[in-house]
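Next up is a structure, given as structure tokens.
Left out: one protein chain. Kept in place: all the others.
Up next, chain A:
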Amino acid sequence: MRETPLSNCERQFLLKAIEEKKRLDGRQTYDYRNIKITFGTDYGCCIVDLGKTRVLAQVSCELVAPKENRPTEGILFFNLELSPMASPAFELGRQSELLVKLNRLLERCLRNSKCIDTESLCVVSGEKVWQIRVDVHVLNHEGNIMDAASIAAIAALCHFRRPDVGIQGEEVTVYSTDERDPIPLSIYHMPICVSFSFFLQGTYLLVDPCEREERVMDGLLVIAMNKHREICSIQSSGGIMLLREQVLRCSKIASVKVSEITDLINRALENDKKVRTEGGKFGFAESIPKQRITVLKSDGALLEVTNLEQKAEGIASGAEPISDLGRASSPVVRAPGTAQVGESLENAWGLEQLEEEEEEEEPVDQTMDEGQEKEEESLYHKKGEVVVISDSEEEDVVILHPETKVKDSDQQTSSSQQQGTGVTKKKKKPVN
């Protein structure tokens, strides 16, 4: 099977929409799609849903002889596979360019960053070490496989437990899970990839490109980072020239995203651990809530176009005090063994443009308070069940480097092309 070609009509539309700061699925420029992390019944099995992209990672281990030049270190092995199940364009057993690139990136992200203590995997020096193998399977391809794969791989590694071994003289005994509790790997940090796609020679930037956006993008920048804001690997492809500021900007965005995702993984792990110790049900089957035919149907992000001016007012006035990272990134727990973020994200596009038009006609005054109240209400409401991944990253980005705050915001006004709409609006308000 070949993949469906991209028509000129779609290409033109996408580029035009990107120029107008709109995306097909109603996200903002810096928004991720919904992320859902689910663990399997076995240790070391993890499925990550990134929107409709779905990736499964499975960790396994075996005792092997170490490499000669490193007799005391365990071996890490990564393997990413693109099966025809993910997309009809992928063929089995063919080393496509994309596959090689993804494998290389995954290896650089996880092995070369030395996030796993390989020395602790040594059993008998020079003779026996653990080989940890991570198999990543792409189950569905809707764009941005790399981010999903890196999240799945690191989450699976964190979740994995290897069997305990005992050494008596020359004899090595591997204890089964019944005899002795299995041991988790020692993980120093969690590197996570964040992809940025560039359009029109780098004029426009989008985080987490979907499949159709990936097809029209000019270049891709992948930054692997951990939550301590250490860059583990960085790669630019597509051959576009990026300015120094652009790369710095991307790394700032990446640090915000990575801290959110790390939080989410930790929550999912904790949740899974809790359920396991309590003896409750866990695993994929349990994470599907009801046994109905419609269980797998996804409620797409519904358009929220009501109360345009009220809501927009609310957002604009609510945008200023956003300074706590915590609120935006607290994940939800739906079912045992899972965690997810950004479920039923509300679309906000279109609000600002319409709102501006309307504002010019009639000054809104008394609706403002109502709007504010409404927004507050809905925020409280959201805290309970649904969390929207931070909708305006500008503020978040600024917090990371408080000393450059003023300069940053100056830059933002000047380079209005790459800006989140929230800020533009805020700046406009006093003028009106």
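Remarks
To be clear about the criterion, contacts are C-beta pairs under 8 Å (C-beta built on N, C-alpha and C of every residue); 3 or more make two chains touch, one makes a residue touch a chain; residues count from 1.
The rule we apply is simple: contacts and distances are computed from a predicted model.
Comparing "Cytochrome b-c1 complex subunit 6, mitochondrial", "Exosome complex component RRP40", "NADH-ubiquinone oxidoreductase 9.5 kDa subunit" or "pyridoxal 5'-phosphate synthase (glutamine hydrolyzing)" against the UniProt entry of the hidden chain yields the protein name "Exosome complex component RRP40". The omitted chain makes contact with just one of the residues A:Lys22, A:Lys36 or A:His159: A:Lys22. For the options A:Glu10, A:Glu91 or A:Asp135, the residue in contact with the chain missing from this view is A:Glu10. Remark: the residues of chain A touching the chain excluded from display are 1, 4-13, 16-17, 20, 22, 24-26, 294, 297, 299-303, 305-308, 347, 349-350, 353-354, 357.
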